[in-house]
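Structure, as structure tokens:
Showing just some of the chains, left in place.
Each chain carries a letter (A, B and C) given by its place in the written order, and its residues are counted from 1.
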Amino acid sequence: MPTRTRPSVGWIGTGRMGYEMAARLARGGADVLAWNRTRAKAEPLAKYGARIAERLPELAACDIVFCMVAAWKDVKQVMGELLEGKRQPRMVIECSSISLEGSAELRQLLAARGIEYLAAPVSGNAKVIKAGKLSFVCSGPRQSFDEALPLLKMIAPAASYVGEGELARIVKICHNVFLGVVIQSLAEITVLAQKAGVPRHAFLEFLNQSVMGSMFTRYKTPAFVNLDFKVTFTPELLRKDMDLGLDAGRRLEVPMPLATLTRDLVQAMMGRGMKEDDFATLLLQQAQASGIELRPENVAVGDGLS
Amino acid sequence: MPTRTRPSVGWIGTGRMGYEMAARLARGGADVLAWNRTRAKAEPLAKYGARIAERLPELAACDIVFCMVAAWKDVKQVMGELLEGKRQPRMVIECSSISLEGSAELRQLLAARGIEYLAAPVSGNAKVIKAGKLSFVCSGPRQSFDEALPLLKMIAPAASYVGEGELARIVKICHNVFLGVVIQSLAEITVLAQKAGVPRHAFLEFLNQSVMGSMFTRYKTPAFVNLDFKVTFTPELLRKDMDLGLDAGRRLEVPMPLATLTRDLVQAMMGRGMKEDDFATLLLQQAQASGIELRPENVAVGDGLS
Amino acid sequence: MPTRTRPSVGWIGTGRMGYEMAARLARGGADVLAWNRTRAKAEPLAKYGARIAERLPELAACDIVFCMVAAWKDVKQVMGELLEGKRQPRMVIECSSISLEGSAELRQLLAARGIEYLAAPVSGNAKVIKAGKLSFVCSGPRQSFDEALPLLKMIAPAASYVGEGELARIVKICHNVFLGVVIQSLAEITVLAQKAGVPRHAFLEFLNQSVMGSMFTRYKTPAFVNLDFKVTFTPELLRKDMDLGLDAGRRLEVPMPLATLTRDLVQAMMGRGMKEDDFATLLLQQAQASGIELRPENVAVGDGLS
């Protein structure tokens, strides 16, 4: 593809997920200029052909700027810095997990300057990205989505367009509510099967192969089997997303009995002091409620990704 | 493989699922002798090389006999007929969805005659079998499983061994409890997304591609999008399996808050008269509770199988 | 008691409950000056010796002013009118059901003018007041409570002091959360007993006499037995109070599984169109979920009040 038709791409944020996403983009042949608050974290991208910016405002000269940071307050700050000069990108694609309200505020801010905006949160974690199995859910102007699609496809095999405005944000919230319910139900049945005499690895091997198996049940299997709860998503973040879902449910008058009960189980786990590890410690809470103490099974089980 | 080392296989029950399973076995090269109460339903198997038995006791001469019928009372009856003469198979592989108690009774009956017995329920429906995506969960003597494995693999790509005795039955029950919770949660978030403005087909397209997508969420998508609730599994059967799971939870002292609440939502749906259609009508109940009436979206969506 | 030691009392709001409260005060011998937006509703108080004000600001000359109106926006408006002139009461006693935030705003407003403020919501309805069985829960300065107590006792036999600031508001919210859970549980067991063959009036007669009986179960008995759902408290108001309780639970990190589930059942009932009648229609929703249609039993049952 000739250089002049290849859009230049700015990338803000090279944390665990952002780094892997930018890496796929660069390796896929995009013209990437990356920036990260801690520059050292962005530098390894150079080996895939990306350039590393000294200062964030340099990215304003790019055609399209992606943003993948921690939370709304970070989005707000980096967008302020990006647009402090006279230059500005044609489009911003925002991938962080932020609220509907934050997303709408950003849309207003960008619209006022004539910049296109695509809300594009994702489903997956760093390992999922690396395995080439990420998925985007996008909302905003259809033509922005169509234009962004070739870039999105370099990062993830799947990108869905769900409509105008901030709809992608509510879809991501629904996704995370589902994730909470599914892990709690998985904890219930895994402990039941274990008390009946079925080792966790055998139980989950079957479940993962069954019609109920998902990428999620597979990549949580090592945690459930060997009790390694290194954090990928904290209970607090899960509670936050479930509360966002329940808030939407209140506003839209949608009762959500399973979601609300799961939310309380997450809160109860936090009350019992299980806050720092991964949210999959819901398994441990379930075991306590069932009168047993779990031990690692020390069985090598795959996560379906590597 | 030389004929004398190829085991002869009897197949009892060629209903929707049994037919597809037997067909895969016959096409895979097994020496199949099939029997069905209504003989006409078994006859099409002849085109794959299977022989059709006139009378059930003929199958007693086979090395291994599979059984795939509706319920425990049917299992009991066909086993009685099978063993009424002097001949008997070396092994019985029972695939119906029966209770732990039924399975244990069958084990005793077969053990008394020196017949090996493998409990081998499955995850999937007729379309899943046809698509080559069924999975078995097996329990009984390990050596019986190892011996049966080549036959199981002709039918399904995945067959898990979970231990001695009737453990496979509790695993299947856990699987169905999970299925109930997952469909209810899916109904909650689908209605939430819709009230927020996201069409069901767009929402589910994303979810199916996401880390939360499973064969199950995919093959239920046409029902959720176009409201075709032709029965694959009745609310009553789901309630029965959830009750089996909750009974096990009582006996083993495992509280199961999401399962028990889902069970009550299924019961409430039945109380409201939604009994005859597929259990996926939980979506309709959720919509009613949310003050909206759903309409088919009439969008062609895949089921991930065909 | 000599006139000069008898405080003059202003009364704002003579709706269903306010009227009965003011009437008890006047009959008890207090020097009452009452005001209501629709003056005609206040006038019958004259027969108990109360004076009726033409304009709200007249009440500013009283020592103590009670307020019993519909909602926070009404409280805000009447307080503005009350204090528009130069005179002002020594103390305000606010009895409406308002939020913690509204109550705190009012406290600030009154403190700035040196007016004492007692938050004093109540438990009961108009019939309960008339039967002399109301109860107050109060918070604010202890000395204000002590000073107000003789007046409170004229209205209600019971007045509890629970602490400083707006604590009485959270107690009232907890009370209403409890009320929601209790009525739902009552609906569940009443329908169960009925399907087992016990008439509702017989069931509730026993329950009301048992250790579980409360004024609340007794005054809801006619509605449950004869299906008269004339509104005393709407589902929407119950939902609002339950949401206030759940919001407090979120802020204070208190999971409340029964409260949150009941809240969703109220929402589901509203989604099904049962919005206009009394919240006791939760009984009808429970009956529908149980596959039966209720009929009035047409049995004369007491409400424990008259």
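Everything that follows uses one rule, which is that a contact is a pair of C-beta atoms (placed from the backbone, for glycine too) under 8 Å apart; a residue touches a chain by one contact, two chains touch by 3 or more.
Keep in mind that what you see is a predicted model, and the values were worked out from it rather than measured.
Trainee: Can you report how many copies the full complex contains, not just the 3 shown in place?
Mentor: Result for the total copy count in the complex: 4.
To be clear about the criterion, only the chains that are shown with their structure count from here on.
Trainee: Shared interface numbers for subunit B and subunit C above half of all numbers used, same, or below, different?
Mentor: same
Trainee: Taking each chain's centre as the mean of its Cα atoms, which chain lies farthest from subunit B?
Mentor: C
Trainee: Using mean C-alpha positions as chain centres, tell me how far subunit A is from subunit B in Å, no decimals.
Mentor: Comparing mean C-alpha positions, subunit B is 34 Å from subunit A.
Trainee: Report the inter-centroid distance (CA atoms only) between subunit A and subunit C in whole Å.
Mentor: 46
Trainee: Rounded to a whole Å, what is the gap between the Cα centroids of subunit B and subunit C?
Mentor: 55
Trainee: For subunit B, what residues touch not just one other chain but two or more?
Mentor: As it turns out, subunit B has residues touching two or more other chains at 257, 261, 289-291.
Trainee: For a test of understanding, state which residues of subunit B touch subunit A in their complex under the given definition.
Mentor: 123-124, 128, 133, 135, 137, 157-158, 160-165, 167, 170-171, 174-175, 177-179, 181-182, 184-186, 188-193, 195-199, 202-203, 205-207, 209-217, 219, 245, 248-249, 252-259, 261-262, 265, 286, 289-291
Trainee: Contact residues on subunit B for subunit C in the complex?
Mentor: For subunit B paired with subunit C, touching residues are 257, 261, 267-268, 270-273, 288-292.
Trainee: Residues of subunit C touching subunit A in their complex?
Mentor: Residues 243, 250, 253-257, 260-261, 263-265, 267-268, 270-271.
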